[in-house]
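Encoded as structure tokens, here's the structure I'll be asking about.
For this view, one protein chain was removed and the others were kept in their places.
Residue numbering begins at 1 within each chain, and the chains themselves are lettered A and B in the order written.
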Amino acid sequence: MSSLYTFGIGVGTKNARGEWLEVYYPAPLVNLDPEMSKVMRSVFSDLGSDIEPSPEQLSSLVSALESNNFKELAGVIKTLQTTDKCIVAVLQDKNLSPKTVPQGYLKLHLLSHRLVKPHQTDISGIFGVLKNIAWTSFGAIDIEELPERMLESRLSGKPLIIDCVDKFPKMVDYVVPKGIRIADTSRVRLGAYVGEGTTVMHEGFINFNAGTEGPNMVEGRISAGVFCGSGSDIGGGASIMGTLSGGGTEVISLGRQCLLGANSGSGISLGDRCTIEAGLYVTGGTIITVLDDNKNDVRKAKARELSGQSDLLFRRNSVTGAVECLTNLSAIELNSELHS
Amino acid sequence: MSSLYTFGIGVGTKNARGEWLEVYYPAPLVNLDPEMSKVMRSVFSDLGSDIEPSPEQLSSLVSALESNNFKELAGVIKTLQTTDKCIVAVLQDKNLSPKTVPQGYLKLHLLSHRLVKPHQTDISGIFGVLKNIAWTSFGAIDIEELPERMLESRLSGKPLIIDCVDKFPKMVDYVVPKGIRIADTSRVRLGAYVGEGTTVMHEGFINFNAGTEGPNMVEGRISAGVFCGSGSDIGGGASIMGTLSGGGTEVISLGRQCLLGANSGSGISLGDRCTIEAGLYVTGGTIITVLDDNKNDVRKAKARELSGQSDLLFRRNSVTGAVECLTNLSAIELNSELHS
Partner (left out) sequence: MSSLYTFGIGVGTKNARGEWLEVYYPAPLVNLDPEMSKVMRSVFSDLGSDIEPSPEQLSSLVSALESNNFKELAGVIKTLQTTDKCIVAVLQDKNLSPKTVPQGYLKLHLLSHRLVKPHQTDISGIFGVLKNIAWTSFGAIDIEELPERMLESRLSGKPLIIDCVDKFPKMVDYVVPKGIRIADTSRVRLGAYVGEGTTVMHEGFINFNAGTEGPNMVEGRISAGVFCGSGSDIGGGASIMGTLSGGGTEVISLGRQCLLGANSGSGISLGDRCTIEAGLYVTGGTIITVLDDNKNDVRKAKARELSGQSDLLFRRNSVTGAVECLTNLSAIELNSELHS
């Protein structure tokens, strides 16, 4: 028997019709080792569907885990045994797209727990799987049950505060990975990969299936699918084009030690040590005047032809209005390539 | 007797001096039908001033509504009968500007319940009517009562969280209209008109008396007074100039299927199917180089002369720095007009 791809056991919320709204997995796993996989298979036979474990199954799981010395996970499950809330377990033997709410949430947890990087786990179709929910001071509430709950809470004097009406909750409701700061937590969605040493300032944003290698300073917007290498700095209000809405089809990434200036933007991928000056938006179709070390115009190129190259500096010439590309840090290898 | 323009009965908060701070109307009405108007007039004689109904009035209202088969509203009022909170009813026989806090809140509710579109109801003077309030985890609190409450809550170990200090609360504290998503609810004010199928992403914003026809994707800022037609996409960080501060005097609207690129901006109205490329801000005074189908320069125009026209694409030429206007989708009718 092959090892399991992922396992999660968590506690979640259902609506009045008994449908899952969301699930919190305190200790999800990916690429389980053979022993752990064996334990799981011994307790749960029905892979692929959501399992609402019986008290007996939970006891068996704790015993099996303890006797195999998986004490940490056993401890988590013992805590789950004490609740009257809905418990659910999800197991996948392969990396499959999510078909249910508990599966979707497990995939998003894998990303935010840094167990997989963006694009490493299959989340295709997740928009269709997740439900639009009100995230409130009373927990997750089905949109349809909201008017009644709002009136009720008003009349009882216990305010119902709604932070978010969305398919994706904020990450920190589920996990706060080690070594990060997020000044306004509403700006990072569950499913973001926030690398250690990342600071997300008030104007920063990270979508799901996107993120930073860490350490990084994020004061601009990292769209779905985008990944930024370590040391790169996304300036205040800077934009990186995604593929979901208004953007193109290329999945964008930034290498290491790049700088997107404040209010700048990129519609192309950048290699390492690239800079886009403050206020300049480089789209794939921008015609770039490429300069050599002596700042002579050597050729024109569409920005997308420069996509992914390193040591580039993009600016708009403040006298001529032309968008220019210089070699950043006067990297010789790059220059020779630009001249060819 | 003419039919009533609007009716609302709700529950609200007063400060220690007995002044209204805010009111929540679960089921506001506009342009009441004659039967409903008659019911209201039979119970409430004093139109135009805020009514704090007696228990007897509430009972009469429920009876009159039930006997006229207005069961839904009767149900809401029956729920209100159970509370010890402050109840208020507002009736207007004409569309008049708000003179009191309950009237102001009713007007804002009409907009967010999609009962009227932006500019359809008179809210002139509302800034002077509404009070600056702290919106907290304990509900609305008068600013002057705040220091004492903050200290008290600290000492009792029950944190007082303040989300907003403003005259306008966030919309979802009062209504979550059908078929929308708002990723960060603090970004949509009560009084916004959020059309069905609208998604407001984390960087999106909608002010009061402004909004979207729906469906729309909103990742930028829709200023007070601005209305966006269906299918239009406001890119991340895009700005639409309002008339309140720093902007001009023209009330701006966008037609259908427009695209404001990320970090772009508009100081003019757009017709249908217009695009402003990412990073370009078109103000009314921007001198536009108008191009024909062959990209020949046919004339110069101030952007405000193009205001409201359809099928335009605005870009900054990345070689010459000139702001250009092309015909979007090569619409022939438009081109001929541009040539004239």
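The rule is simple: contacts are C-beta pairs under 8 Å (C-beta built on N, C-alpha and C of every residue); 3 or more make two chains touch, one makes a residue touch a chain.
What you see is a predicted model; the values in this text were computed from it and never measured.
In the complete complex, the hidden chain is touched by one of A:S186, A:S269, A:T283 or A:T327, namely A:S186. Contact with the omitted chain, checked across B:K14, B:R41, B:R114 or B:K167, is made by B:K167. Check A:N263, A:S310 or A:T327 against the missing chain and you find that the one touching it is A:N263.
Remark: the omitted chain is touched by one listed residue; of B:T286, B:Q309 or B:T327 this is B:T286. Although one chain is not displayed, subunit A still touches it through residues 11, 24, 26, 76, 79-80, 82-83, 85, 136-139, 163, 172-173, 176, 180-186, 202-203, 217, 219, 233, 235-237, 259, 261-263, 277-280, 316-322. Residue-level contact of subunit B with the missing chain is found at 132, 134, 137, 143, 146-147, 150-151, 154-155, 157, 159, 161-168, 186-187, 189, 205, 221, 223, 237, 239, 241, 245-246, 263-265, 267, 279-281, 283, 286-289, 300, 316-317, 320-323.
Heads up, the rule we're going with is that only the chains that are shown with their structure count from here on.
Annotation: 31 Å between the Cα-based centres of subunit A and subunit B.
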